[in-house]
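Left out: one protein chain. Kept in place: all the others.
Presenting chain A:
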Amino acid sequence: MNVVLVALGATLGAYLRNELTVASRKVKLDFPWMTFLINAVGAFLLGVVTAKIGNKAILLFLGTGMCGGFTTFGTFNFELSQLWFQHRYVRCFIYFCLSYIFGILGFALGIQL
């Protein structure tokens, strides 16, 4: 049962991320800004959900499932290595730092709201 909740949440999160990533291609910034935004917002939302929701089933669906599926570590590192292979080291470093700083601070902010 718990696995089903996580799976459904992850589907919704991943679908939302896919739609946002596809839509974000229209704004060319030469920087994977949408994944950055998704990870920061997702970390913040996980903090809020963890703090506000006591029901374990809902927490699994929204937190582990949805926020977990919405945010991504795989794509983030793939984009980092793409920037690296294109010799855009400064951009790569900025993306790296911004993601971790805003992600961790986002969660801390969310859980203390």
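Here is the rule we go by: contacts are C-beta pairs under 8 Å (C-beta built on N, C-alpha and C of every residue); 3 or more make two chains touch, one makes a residue touch a chain; residues count from 1.
One rule holds in what follows: contacts and distances are computed from a predicted model.
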Item to check | Omitted chain, identified by the protein name its UniProt record gives, among "Putative membrane protein", "Urea transport system permease protein", "Extracellular solute-binding protein" or "Fluoride-specific ion channel FluC" | outcome: "Fluoride-specific ion channel FluC"
Item to check | Contact set of chain A toward the excluded chain (per top definition) | outcome: 2-3, 6-11, 13-15, 17-18, 21-22, 39, 42-43, 45-47, 50, 60, 64-65, 67-78, 80-82, 84-85, 96, 99-100, 103-104, 106-108, 111
